[in-house]
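A single protein chain has been omitted; all remaining protein chains appear in their positions.
For subunit A:
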Amino acid sequence: MFVQPKREKEIKPSQERQQRNTSLQQLGPKNILPLGYKCPRWPIFSPYSFSLKTPRSTLEQSRRDSRVRQTGERRDDDAMEAPQSSLRSALVFSFIAIAYLSLLVRSATLSSPELQILNAERRIDLTSHIIRVYLTLKVENTGAAPASEIFLAFPPAQVDHLAIVKAAATFGKKKKKSYLPLDVNPTDLPDAPNGAKCFSISLVSPLKTGESVTLEVLYILSHSLEPFPIEISQSESQLVYYHDSAIILSPYHIKHQTTFIKTSSPKVESFTRVEPSDRVGTELKYGPYEDRHSYSFSPIIVHFENNNPFAVVEELVREVEISHWGSLQVTERYKLVHAGARHKGVFSRLEYQHRPQFSGVSSFKHLLATLPPKVHSVYYRDEIGNISSSHLRTNSKKSELEIEPRYPLFGGWKATFVIGYGLPLQDFLFESPDGRRYLNFSFGCPLAETVVDKLTIKVVLPEGSKNPSAVVPFAVDQRIETSFSYLDVVGRTVVVLEKENVVPEHNSPFQVYYNFNPIFMVAEPLMLASVFFFFFIACVTYLHMDISIRK
């Protein structure tokens, strides 16, 4: 009597899974027709999406809504991302039509240098929740005028999640390849269709007619894996959607292109076929496609298993306090969340402890923070005291702090904690040739493989420092604040740097320059000493004074 219901309970999720699987199998390869960008046959998706539509919850809806709210035009693109009904597919048709129209317009109006991409290879790495896309472009100038800029185009949905774009020109053959980093800046191309955003790569030397250059581009997307189903129970593994285009969105004509998508596990539930496309193990291959026009787009969806920790720091405040007496005190306040598919229903510690390979596979309980070497007095705590589960390993290169939150984090669960440590000042504070001092410290989050939604770095300069200026290799919001600590009179200048959507690739050094007169170092000790001195002087004078009226 007692056993039976339990068995029922166990069977339930797998039954669900089976049903879903069968529905997918029914769709099967024979139902999934090849999708060309010219004629995407969206309706084949509709039975699938209908069958899964019900569990979609309000969160996703609101996300979708907010995305729509940003630009009206984006609705088209959205539909192309998550095709749900034939209505949406109709919208996609209209989008394709618009793309074509704009293409016509563009070719008519484009007077700038005529470029074309001879060969493009794109490798999309979906193994973690931070998506890294490596793009190799061979660009040729076919026009008359020399070109000094090359544009990259991104669909609007990706632009919102774009964390970083890096580009480098390659020289030389395979053996002695050398990379030359290039500047990348967001620009607006007037003829970009449907809110596609462009980035311009400035070449070091303009590309002359008939010449070609090979570019390596790395761009990183965060929050672009959409968990589906959006809520999973403890025993299920996490499945996610990835939306992209089979054909590289580019303002140029691409002669030859291939896209490789590497998924985290060989378990791929489904993927959009755009012939020729193929899947081997964890790798999906789209292409090669020949002679695609500019701004071609062919939406694809990859639905696959990704159980990597979706560790997202919603808010991170790093406070770096400089003391010229020889130490640098860093305090980092984290608001951590598991941004994967939300945990649904029961959390059973029994299942979690006894069947770790089947239970809570998408959850995580360890985090690794890489701290600078020679770190001292490290602490790891939260509002209610020390968290006893952490290990610190130090060597001469780096320090590794392995931390465990108080409880394992399942989808949607949150945790807050504080990490603090001290560092020797001479490793981070230097004097520039013009006599100013500067702090050289690492931007970004020390936790490995995490996305930081909002990062605030506060550099608290010692009292009496003047003219602070920060040099950061990428765009950040800057402002100056004043904070007061013990015995401060005028307050300490605080340089506040804020950046959203920070990925581990942002862990590059930044500098804060300021003027500081060492006399301020002794201001506070002198103040204290003089207070005591005057107090004793007052005592002495009082004792030696005779203020009696009667002589």
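Keep this in mind: a residue touches a chain if its C-beta (ideal position, glycine included) is under 8 Å from a C-beta of that chain, and two chains touch if they have at least 3 such contacts; residues count from 1.
Basically, contacts and distances are computed from a predicted model.
> UniProt names the one chain left off this complex as which of "dolichyl-diphosphooligosaccharide--protein glycotransferase", "G protein subunit beta 5", "Transporter" or "5-taurinomethyluridine-[tRNA] synthase subunit GTPB3, mitochondrial"?
In UniProt, the chain that is not shown appears as "dolichyl-diphosphooligosaccharide--protein glycotransferase".
> Given that one chain is not shown, which residue among A:V280, A:I384, A:A475 or A:M545 touches it?
Per the contact definition at the top, the residue touching the missing chain is A:I384.
> For a quick check of understanding: of A:Y134, A:F151, A:W413 or A:F520, which residue touches the chain that isn't displayed?
For the chain that is not drawn, the touching residue is A:W413.
> With the full complex in mind, choose from A:V346, A:V471 or A:A538 the residue touching the hidden chain.
A:V346
> Can you name the residues of subunit A that touch the chain not displayed here?
That gives, for subunit A, the contact residues 2-3, 5-6, 345-350, 354, 382-385, 387-389, 406-407, 412-416.
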